[in-house]
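Note that this complex is displayed minus one protein chain, with the remaining chains in position.
We just call them A and B in the order they show up, numbering each chain from 1.
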Amino acid sequence: MQGFLKSHSVPGKMRFGQYFRRYWSLYLLSIPGLIYVVGYKILPLIGLQLAFKNFDMFAGQGILDSLFKSEWVGLKHFESIFRSRNFTHLLANTLTISLMKLAINFPLAIVLALMLNEVKNRIFARVTQTVVYMPHFLSWVIIHGIFVTLLSSNGVVNHTLRAVSGKTIDFYTNPQIFRWLLVLTESWKETGWSAIVYLAGLTAIDEELYDAAYVDGAGYLKRLWHVTLPGIIPIISLMLLLRMGGILGAGHEQILVMYNSTVYATADVLSTYIYRIGIGKLDFSVATALGLFESTVGFILMVSCNGISRKVLGRSLW
Amino acid sequence: MKAAAQKQTAERVGRTINGLLLFILALICVLPFMHMIAKSFSGASAVSAGRITFWPLDATLNTYRYVLQDGLFFSSFKNSVTITLAGTFVALAITTMAAYPLSKQYFRGRKVILMLYVFTMLFYGGMVSIYIFMRSLNLLNTLLSQIIPLALSQYNLFIMKTFFEGIPEPIEESAHIDGAGPIRTLVSIVLPLSLPSLATIALFYAVAYWNSYYHAMLFVTRADVKPLQMYLYELITTAQNLYEVDPVIASGLSGGGMQAAAIVVSTMPILMVYPFVQKYFVKGLTIGSVKG
Partner (left out) sequence: MKKILALLLTLTLLAAADPLVDAVAENEKPVLRVLGTYNSHDPNNDPTAQAIEEKTGYHVKYFMLPAENALENLLMQIASGEQYDILRISETMYQELLSRNALMPLDELLAEEGSNLTSKIFDSAYSLTRLNGKTYGIPMMAERASITDGIVMRKEILDELKLGVPTTPAELKSVLMAVKAAYPDMIPLLTNDEEMIETIASGFGFYFDWNEVDGKLIHYVEMPEYQEYLAYIVDLYNNGLLDADIAINTGTTRTEKFSSDNAFAYTCGGWTDAATIAYINAFPDRELIYLDPLYDVNGKAGIKRQQALNNVSCIPVTAANPRDAVRFMNRKLDDDVFTYITIGEKDVHFTVDEKGNYAPIMPIFNEVRNNAWWYLNSFDMTKYGDMWMARTRRTKATGLIYDGLNQHANQFAVDNPTDLCPTLEVVAQNKASLATMIHDYVLQIIVGVKNIEDHEAFVQEWLEAGGQASKDAINEWYLNR
């Protein structure tokens, strides 16, 4: 046993040659992932130079050559981005939608988990869970297809509203309401799925703690406050930090599928704008510059939140 | 005694209300989908008039007959199945292999490789570069061009890594004593212990592959390699062509009903599968995020 510990548990002290002879297969295992990440993710980063160039697609022989042959313009695109009124507006929209989703959908998942945790009938619990996970498996294209028929002016919802109140709601064209539509369709899709993690945390809480509290005469709220929440607060914090790290992503795919030009004022976010500039106006340089900005800020946020989480909670994504 | 009885009643009432609320929430989750199903089985005039709620009117199977007859639907369905199966397999293999070394604290170079994955999670070269990539490898208009972009998700990689870290050291150590190298340990000890995690990650990848259309939009110009979601996207956004293709057949059907049928058919495979792997992914997700 002694000998084993010496040779196996302190590989950190070996010389690399010796280490490599024993653990070469760890490197072998890493190769496919590395090839992938270097080939498909790192190599294409040469495309980022577009942000500092005036891209002319037909400048050279083939598109790669054009990429290199286009003229350098320094920080011109960044300057024009930061100066434009659009930029602050897009940033504001991005943060607003992100924070709205955070404020509503984040607690909602916790509440759902708490509710599911209280169900004692196992069949009912199982069926309810299966059902609330369902929307997660639908793509945004399909979800949009479903909701647009439900919520258009002659859809079921407005039919009912008209019959009851004589009024209808323009879910898709009223800029203020549309934001709520974004938030609530995401609640619909993801709340059940996000609850899984908390639910697991809840079932891990020691039953004895509850029994003790119960004997002490603690009511539901008291138990919630003193036993339940402390039990899952680490997971909540971790999830919160992870979400904060991704705050610049307001739901690109969702918005792109669901929005229309009448709600640009409130629903156009950084990533959708990048997409429209790149594709609609074929201005790949500005789109790349914006994307680079988004990536950089996102990266800093993500890394710092992960760091904080590791320091404070001892848990992290990586 | 009386107080305790009161409390019990209160708890029972609370529980009933809770159950009711959950029932309503569950309804909210299924009703929109029920509406789609009802629509897909309804007659054209009822659909067009917006009379459908949650059950079919003038029930018909014509929509399904038409959708399933459409050669393009069939080929895109087949493509999506291929992409999903092959893609999930490849992605799962790459992810497992990459995650295992990273879960070992003594793996030298771990930090560098980890940073590489973190970095590429947020930085990407943009549309033009990945287009050049596919074009250079002559992969445009292939199923492979739809498999590659999703073949490794860093997020899944990190979850996987955390799973592996959660496997107690001594179990693996005993394999080491028997002289097994890392690969044999992974295959014969670690993987069998990680089935829930593997199932979870496989499900994640499968859902991602099944639902993706963005890359196809960039890389595909031949009808016979389109995936199902692209077919659907075109059907939902530009379905007017339906009437040009065959005005005679189309006149008896409604575009809305047809869309609904296509949506139902295309989501069925996933909806049929996930309840059966539910117990795995609940467990899998849990380990991944609770253990740190």
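Here is the rule we use: a residue touches a chain if its C-beta (ideal position, glycine included) is under 8 Å from a C-beta of that chain, and two chains touch if they have at least 3 such contacts.
Here the structure is a predicted model, which means the values were calculated and not measured.
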Sole residue of B:15, B:104 or B:135 that reaches the chain not shown, by the stated touch rule
B:135
Counting contacts across the full complex, list the positions on chain A that touch the omitted chain.
31, 34-35, 38-39, 43, 57-58, 61-66, 148, 152-154, 168, 170, 172-175, 260-265, 278-282
May I ask you to list the residues on chain B that touch the chain which is not drawn?
44-45, 47-50, 71-72, 75, 127-128, 131-133, 135-138, 140-141, 217-218, 220-224, 230, 233-234, 236-248, 250-251, 254-256, 259
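In this text, only the chains that are shown with their structure count from here on.
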Just give me the whole-number Å value for how far the CA centre of chain A lies from that of chain B.
16
Would you pull the chain B residues touching chain A in the complex into a rising list?
7, 10-11, 14-15, 18-19, 21-23, 25-26, 28-30, 32-33, 35-36, 39, 50, 52-53, 93-95, 97-98, 100-102, 104, 106-109, 113-114, 116-133, 135-136, 148-149, 151-152, 155, 157-158, 161, 173, 176-177, 181-183, 186, 207, 210-214, 229, 232-233, 236, 256, 259-260, 263, 266-267, 270-271, 274-275, 278, 281-283, 285-286, 289-290, 292
Spell out the part of chain A that touches chain B in their complex, as residue ranges.
4, 8-9, 11-12, 16, 19, 23, 25-30, 32-34, 36-48, 50, 55, 63-64, 67, 112, 115-116, 118-121, 124, 127-139, 141-142, 144-147, 149-150, 154-156, 159, 188, 192, 196-197, 199-201, 204, 219-220, 235, 238-239, 253, 278, 284, 287-288, 291, 295, 298-299, 302-303, 313-318
